[in-house]
Structures are given as structure tokens and as C-alpha cells.
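Just one protein chain is left out here, and the rest sit where they should.
Labels run A, B and C following the written order; every chain starts at residue 1.
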Amino acid sequence: MTEISEGAGTQTETGWLSPEDLELVRAHVPIVYVDAVPVRVDSLGNVTEVGMLLRVAADGTISRMVVTGRVLFGERIREALMRHCEKDLGPLALPRVPVNPTPFTVVEYFPNPERSGYFDPRHHAVSLAYVVPVEGECQPTQEALDLDWYTPDEAVSAGVRMEMTSGHDRLIRLALAHVGKLP
Amino acid sequence: MTEISEGAGTQTETGWLSPEDLELVRAHVPIVYVDAVPVRVDSLGNVTEVGMLLRVAADGTISRMVVTGRVLFGERIREALMRHCEKDLGPLALPRVPVNPTPFTVVEYFPNPERSGYFDPRHHAVSLAYVVPVEGECQPTQEALDLDWYTPDEAVSAGVRMEMTSGHDRLIRLALAHVGKLP
Amino acid sequence: MTEISEGAGTQTETGWLSPEDLELVRAHVPIVYVDAVPVRVDSLGNVTEVGMLLRVAADGTISRMVVTGRVLFGERIREALMRHCEKDLGPLALPRVPVNPTPFTVVEYFPNPERSGYFDPRHHAVSLAYVVPVEGECQPTQEALDLDWYTPDEAVSAGVRMEMTSGHDRLIRLALAHVGKLP
Partner (left out) sequence: MTEISEGAGTQTETGWLSPEDLELVRAHVPIVYVDAVPVRVDSLGNVTEVGMLLRVAADGTISRMVVTGRVLFGERIREALMRHCEKDLGPLALPRVPVNPTPFTVVEYFPNPERSGYFDPRHHAVSLAYVVPVEGECQPTQEALDLDWYTPDEAVSAGVRMEMTSGHDRLIRLALAHVGKLP
């Protein structure tokens, strides 16, 4: 599998895809992404908390974000989901990738912030978004500065929403609606 | 919560709802049910096996069936799902009730087998059907004679389908389609 | 099919189910309902407006509500959806019942308003909720006092939310999230 860019804010190419080629790809086709909203659940499957990373977003701000990243050439969606969850939440997070391959929504990120309300200055990305229960210990790794857990009420509060950009606050509301926990 | 009848084949009333009252209810309103298709999953969330009980079905036959049962007055859907999974799979099954309250399909059982293809001679039931990963040890309890696990290929094979009645073979195919594993 | 009660606020029994029997049923089993959120869509399937009825709600208030009603004995879910849409929106509404029988959420109404956040003083109802595009002319009929259309922004505004009870304001937000239009 060929690496173009892992996560937001880094440009770690592997293989022979040069920065020029990367720019060519990004300028001409939508890129396939996955977004994962990590959650804690009780024994009945009720979502009790939502996890959000603090990190440098694609737009350069330090923001609260969900787990997000590219699907590589040759990679299955489930593999990409697991890889990005482990990369951002640590190897002991024990993410439970859903049995159903259908995302709860499809997020269309555009360089033009007006196009869909989801914004990425780097490219047009089509992201499959999943709610992923995590049962283990989370240790934000790599580029994430922090990981915090919020109740559904906190997650949609004005304070937390102000820390989010690129439409991620709306994505959190859609995820909470999907699990029936939108306040 | 008031008991009318737990599972297929028993009539264990609690509370003051007499058999006559039970008949009155059954003759006049659809009954709310949940169906749970127990599955084993690998670390990426791929369904590897489907569990089916061997038990006396509503139509009197000894059949392969999914977990099924009524939602009681005052009971949440998640509580009913968990209760029926524990009742049929044992207390150590560790069922993972989905975070999303939406069923993968709605099964309409009718006394008339032609009405929808799903049949229950006792009543009209509207059943919310879920795929439920189980991570622990399953021990079929109470009325179930046995619990067996099948790969997706086996679960839709002619042999296993012949052991199923009431439309449960179709329900298994819908569940496998939902998780992307219909052969 | 036996009538118990059509919609909120009426008690039109047909068949031999007496008011006493109706009370017996309501006191002992959850009742199967459907909720329909009528919407207007543009040519690409984007929801542009949400329709809400003004009517006497189950709790006695005059409220903004979605289309809601019981599933009768022997009735298919799709038939109930169509019947209630035609009853509340008029015979020329041309509702497009979705091809997928899965509701976008399952609403659990309880006599205890704390139980789920969805409230119905009359009974415990399990309601399958659908978004239903309507293409024709809507004429609120029978018990509805009025039908108004709101943009997604208006539908979740404080003013409209104050006109809603029983959790219907939350149901509207879940419906808008489902179609990707939650502001």
C-alpha cells in the first residue's frame, strides 16, 4: 500500500509517490477517507461518552477532532478504520469496528467551505463515518496532543463546539443522533 | 413489567394477565418483538459465524432459530434484547448490543403465512431484528435444545435452510447481507 | 383489522374491542406505532423543508407534531404509514414511502417522561420512525388544525421547539441528522 499522507498535518510519503504526484492526485480526484467517532458504551450499548482528540487540524488550527485518515490503495475499509483508531488512540484502545460496513453518514470535505459545510483546504475527500465503541485504555499517540471524553450533553455544548472546525461539530451531532443520544 | 409469554413454546404468565386476557391482546393488536442474530466476529469486525438455536418453534416444529422474544410493558428495546440474549445464550455470552437503535430489518410475523413470508400461528408480531456480536461462552438455556455456529456459507446452505421455518432462513440471509457477508 | 384508537386525541373503536378492553391492552403491552416526518425534497433528494402538524397532542397540549399513529392488527407497516400520511396530509399528498423497511430511529414513548425522553401519558408505544418525501398537495385533514413547512434551520429553532412536546422536537433533529441536514 502506498502512503500519501497520514492524518492531518503530516506528509509522510512512502513508496515512490513524490510530493508532485501527490499534488496531482489531490487536484484531480476525491480522496477516500474514514472518520471514526470513538465512544464509551454501557452494558446495554448506550453511548455514555464521546472521545475527541486535540490536534492540529487540516486548516492549521488546534482543534477538537474525531479520528480521521485516508484509505490506502489496496486497503479494506475495516483495515483503515482499525489502523487509524490504533494510530490515534493507542494500541490498547480495543476498538470494536461495527459489523455493518455502512457508515452512519458520508462526509464530503471540500476546499471550498461553502460546498457542503465540511471543509478541508488540502483536497476533496469523501469520508465514510463510523461510530466505534472502544473498550480498552486510550493513549493518544503521534500527532494528537490530547484525548478527552465528553458526555453527549457536553459534546454538543457551545464551549466544545467552539473548539471544533471543519464541520466536525456537526459530525458529532450526526453521530449522537445515529445512536439516539442527541440531546 | 408484565409477562405474557416468554419465547416460543411457553406460556409463563406473571402478574394478573390471565390466559383469557392474553388471548384478547393477541387477537387485537400487533405484539412488539425483538429478534437477535448472534454472531462471532474477528478483530476487524468481520462476521465469521452465525449462531442458531435448536428449539421448539411457534409453529410446533423443532427448528433452527434466532433469539427471539417479546418486549414487555415498560421495557426498553435494549433491555429486551439483552434479556432474551442472556436467557437463550446463557449469562456468560457477553452480547454486544449495537449502539444504533435502528434494526437491520423489521420482521412482520403473521398468522397467515402468505401475508409477509414470516409466520407465527399465535399472533401478529412486529419484530425489530438486530445482529448481536457475542464475545463470551454461550450455553443455551431454558427451552433451547442446542446452539450451533455456522459459517456464512453453511448458514445459507440448503441443509440448514431445511431446518428452519417461519421465515427465519430469510432473516438469516438479510442479516448476512446487512453485514456484507451474504455468499 | 381492529381499530383501537386512531391518532392522538381520538378514541374511535371499531369491532368489539370495548373501552375496557382497550385499557387492558394499553396497560399490559407496548403498542406498535409509526411516526412519519413529511419532507419536501429538491431534484437531487436534498431535504429542503420539514412539515409539521398543529394538533392536540397525546398530553392534551396544542403542539407541533409529526404524523403518528397505530399499526392495526393484520396491517403491514407500509400500509399503516400510507394510511396515516393520507389521513393527516390529505389524499393528494403523494407520500413516497421508503423502499427500505428500516426506520431511521425507534422511538419509545412511555407514560413516565423520564424513561426515554419520549412521552405519551396513554401508554407505552414503540414507534418506527420514517422520513417520508411528499410530492403532492397537502391538506391537513381530520383532527389537525394546521400544517406548516419549515426549513431545517427553522425546524430546530428555539421558537418552533417551544411549540413541540413529548420529545417530538428531538425526533425532528434525529430526522434531519439522518438526511444529513441537521444545522
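Convention: a residue touches a chain if its C-beta (ideal position, glycine included) is under 8 Å from a C-beta of that chain, and two chains touch if they have at least 3 such contacts.
Here the structure is a predicted model, which is why all the values come from computation and not from measurement.
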Whole complex considered, the hidden chain contacts A, B, C
Can you tell me which of A:25, A:62 or A:92 touches the chain that was removed from the display? A:25
If the hidden chain were put back, which of B:26, B:55, B:124 or B:178 would touch it? B:178
Checked against the full complex, the residue among C:79, C:148 or C:163 that touches the missing chain is C:79
Across the whole complex, the chain not displayed is touched by subunit C residues 39, 41, 43-47, 76, 78-79, 82, 96-101, 104, 131, 133, 178-180
Note that subunit B touches the absent chain at residues 105-106, 170, 173-174, 177-178, 180, 182-183
Logged for subunit A, residues touching the omitted partner chain are 2, 4, 15, 17, 21, 24-25, 27-32, 71-77, 101-106, 108, 110, 115-116, 124, 126, 128
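In this text, only the chains that are shown with their structure count from here on.
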Could you work out which chain's C-alpha centre is the most distant one from the centre of subunit C? A
Can you compute the centre-to-centre distance for subunit A and subunit C, using the mean CA position of each chain? Integer Å is fine. 34
In whole angstrom, how far does the Cα centroid of subunit B sit from the Cα centroid of subunit C? 27
Can you list the residues of subunit A that touch 2 or more other chains? 178, 180
